[in-house]
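For reference, the structure discussed in these notes is given below.
A single protein chain has been removed from this complex, and every other one stays in its place.
Chains: A and B, in written order; residue numbering restarts at 1 for each.
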Amino acid sequence: MSQKIILPSTSDDGVYTQSDGYEYTIGPKQSLPNEANAIPTPSRIYSESLIYRKQEVSLSAMAFLFQEMIATIHRASSSAQDFETRLNGYGYGIGTRLVELLNLRNSIPPNYSKSSTFLSNSSSTSVNESHGSSGTGTGTLSSASDHSHHYHENGTESLAAVISNMKPRDLKILDILQFVHGTMWTYLFGCASDDLVKSSERDNEYMIVDNLPVLTQFIPAGRSCDYFTCGIIQGFLDSAEFPCRVSAHSMPQGELDQRTVYLIQFDKHVLERDNLRFGS
Amino acid sequence: MSLSYENYMNLLFHLDHGRDTVPPDIARRIVSNAISPVISVSSTPELDKHIRSTYHLDSLYMFLRFFGDCVSDRDQANEFLPLSSKEDPEQANILFGKEDNETEGGGENSLKVPSASNDAKSTSVRTNGNAGGARKRSNSLFQRDQTQSQYVRFTRPLDNLIESSDSNDMLFDYHSLEVFLESTLRLTEKYTNANTPFELLKKSLYHKFFSLAISSTTYLSPYETFNHPVVSLIAIDISAGQSYEEARDLLMRFKNLNHTVENFPIFMSTVDILPVFLLCYDENSEDEQNACQQLANQLKKQLFVESLSLPLWKESYSNDVKVELHQPVMSSLEEILYFFKSPTPTRLPLQLVNITYNILEKLVKNLMVPFMKRKISFWEETILQPKKSLFHGAKFFKKLISKNSNNFNNNQPASLGKDKSGNEYFISSSTEFLMRKLADWSMMLSDFKTAYATYESLIQDLENFPKYLASCFEWCAVSVLMGAQNIVTVKMIKNDINPLIQRALETYENCAADENSTGEELYVPVRSYETRCMFLASELFLSLSDTWTSTPYALSSLETILTECRLGPCSQIMIWERLSDCYFQRIDPRIRHKNSAQRVKTTVDEPVPDEEAKEEIVTRGLTRKRKAAFFRLIAANKWVEQKQWKQAFWCLKEIEGAYTGLEFVNREDLILARLKRQMNEAKTHIDEFSNHKVKT
């Protein structure tokens, strides 16, 4: 760093030192004359690969954590609705992240599997590795990831570089619901959801059916605890600009007494846009 | 009272209408007015003298020019109406009080201006103005039938026109235009304050600018006939004892102009101008009335010329309320600038104003329009029909003949002629020129279908005459835009209209290049045609109902004007602002209802932010509001450069809404903050200056 140059135009080198990031009140910074020679600021988040690695966490561990989370929220809530809203909020943040992460991962060409397992079909609670070490209680766990050969300090290796074409953004209601029902469900619960149904009564209503919800399978009655999953779905769809409300309903069918229906009610404007942009 | 065409065009003097909306088909009205038939006015020196002594106007022309524009609107008489329709018996007092005030202040007040207090009064009255039944004719822009309104323009005597013209004349003079704008902006500064509603005013200013850009000279073009007089009004003064001999001599003189005037253009002929006598008399004298009638009969029998009688003088006039006249919407830049420089309010008795309108209506309805229609059908029969039947639509045959006729063109000296300065033009009696006239006159009478067909067939004949051709392309496109406004489709714009305009521009461009290479002149007249063409195209495109499809064409025309045409700085900023208007109007038709609803909501009361945000899901990407704001910002910047603080202030006010809730826009190093700083500095500077002045 001995050859660090202070821009002649500014006396305030504090603002322009390369160790500072973006400051939104100030606006964009210019490139520094010698920034090419500088060592990138070390960061674990940016150096780790986003590629999927199969890491499983035991269901019981997950269940204990989930139980604790519910207990905490329960104590703080004044009503059932309050409880559901709070739990929904916990899931929401995960959903908004999944929409970016899962789509990006889906863009990786299938033959690119360097030292990694591709999406597995095995049923288990899968976990997002870089999401980890979180203290926010999002409920997603991480094992101490072994970032031995995915780790590149200079950050030159990236997934984007091997992607020739990004997976198209989902623009239509049905497309994005398919993604939730298939890819997202598989990522979260190890398999696609059991059904995706369009309401015959109302145009803006769709249902995702889970015969045996993984997360809440030990919770006997009521579907309030499934609002965590509702939150994930809602966060996902909202973030992709399909604003909606999601609620969970118990719909036992035969032996499947835990069968849950996630009811997705899109904002009427979403339908209008769908119609306007892609209608006949 | 709804906003009339004239009020809108002179909105600066009718600021009480400031919150109205832009009249929907304003562009077409302006174009109709700009190409309306021209009536040249010649009068005897005795008559002019008589008028000068009674009305302080230099000549009959100076008198009649106030009555131009849409005759049936009776704009000048309306100047008075808001006050006369008051139910209050005190009206007269108020009225005369106002008159007195204005007379006193007349010296320093440049033009007649309703003061703020008067505005408030008139608005309160205007609501029952129509109910009072003061007049049956409604001049509301929204109700008038296009075909019934006939615009006219008045001009000086033909010989005067010809003598003052110059072969290097341009359709409009960008320098005068700039001077005009500067004067108008000064007036605007003066008549408005920070609370004046400005949105409509700005649009009105642009349209005024536009109307002058497309028609601002009396220049007699050899390539089009819009400025060529259709009627020649020959006036004599009965009161001064003038009678048959004078009338006959004047008519002979007019008919012989072809020979007597040295530079009489070869492309003009007095044969196609209808002479009409105007007999001015004193209505109090029965003798004069009788003399008028007898003379009218005599003139018709012996000279075959119709006459109209105008009671220019009457005793009761002097007791009648006076109307202060406004400048006509369509005047030449020269005249407008002249009146800016030496503003003298003109007042005429209301009675006389109304009578003059009556006479003019007679002139237009009974004489001018029938004459034009007769001529048009005559030309159709003698020129258009034979041509059509000869070719009979057989393309091969047509090609063959037109090829031959092209070759023979050189052997047909009848069509082309050279004027004194050696320029070659089609002469007035040539088929080509008569066809052009037929088309132009059809335009004037709003028969756009005939006009279009004629222009189109002319295009084939004029292939070797680029200047004529370019103008033909231009007006062919204009006739479609004017006539088929409501049925213009995307396909039509793309396949028919836009190519026509592009070809017109290309052809003009080539002509200009040719002239450039030969002449030493830097700015060739044909450039002004090119600029006008783009102005016309942009505004007419913008007036189409499907703005989503049409605005890009308007935008590209305006952008080309900005980059290629020579205009003064203020004129350029007008165009920047218009660009912003264009973007603002670019709304997908499928969401237009939403958008208007949204806008109403925001103005009425606090919008429901949630609902609006959701609405945005649908409308996102189907408007260009942010783009509009950006161009407004640039305009603001340029106004600041020109030190037009009021304009800049308005621009910034207009974009306030677009940038609310965005933190980044107020960053110190960005343009918005800088403009605000500069304007504040200017304001304190001005304040200090005026304080200083007050103290000393």
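Quick note on the criterion: a contact is a pair of C-beta atoms (placed from the backbone, for glycine too) under 8 Å apart; a residue touches a chain by one contact, two chains touch by 3 or more.
Quick note on the criterion: contacts and distances are computed from a predicted model.
As stated in its UniProt record, the chain not included in the shown complex is "TRAPP subunit", which appears among "DNA replication complex GINS protein PSF3", "Dolichol-phosphate mannosyltransferase subunit 1", "TRAPP subunit" or "Ribosomal RNA-processing protein 42". With respect to the full assembly, the chain omitted from this view is in touch with A, B. Checked against the hidden chain, the listed residues B:Pro499, B:Pro589 or B:Gly621 yield one contact partner: B:Gly621. Considering the whole complex, the residue from A:Pro42, A:Gly222, A:Pro252 or A:Gly279 that touches the absent chain is A:Pro42. In the full complex, chain B contacts the hidden chain through residues 620-627, 629-631, 633-634, 661-665, 667, 669-672, 674. Residues of chain A that touch the chain left out of the display are 18-24, 27-31, 33, 35-36, 38, 40-43, 45-46, 48, 50, 93, 96-97, 99-101, 103-104, 128, 130-131, 134-136, 138, 155, 158-161, 163, 165-166, 168-171, 239-241, 273, 277-278.
Simple rule for what comes next: only the chains that are shown with their structure count from here on.
As a whole-number value, the distance joining the C-alpha centres of chain A and chain B reads 62 Å.
Remark: chain B residues 590-591, 614-615, 617-618, 620, 663-664, 667, 669-670 touch chain A in the complex. Residue ranges on chain A touching chain B, taken from their complex, read 24-27, 241, 243, 267, 269-270, 272-273, 276.
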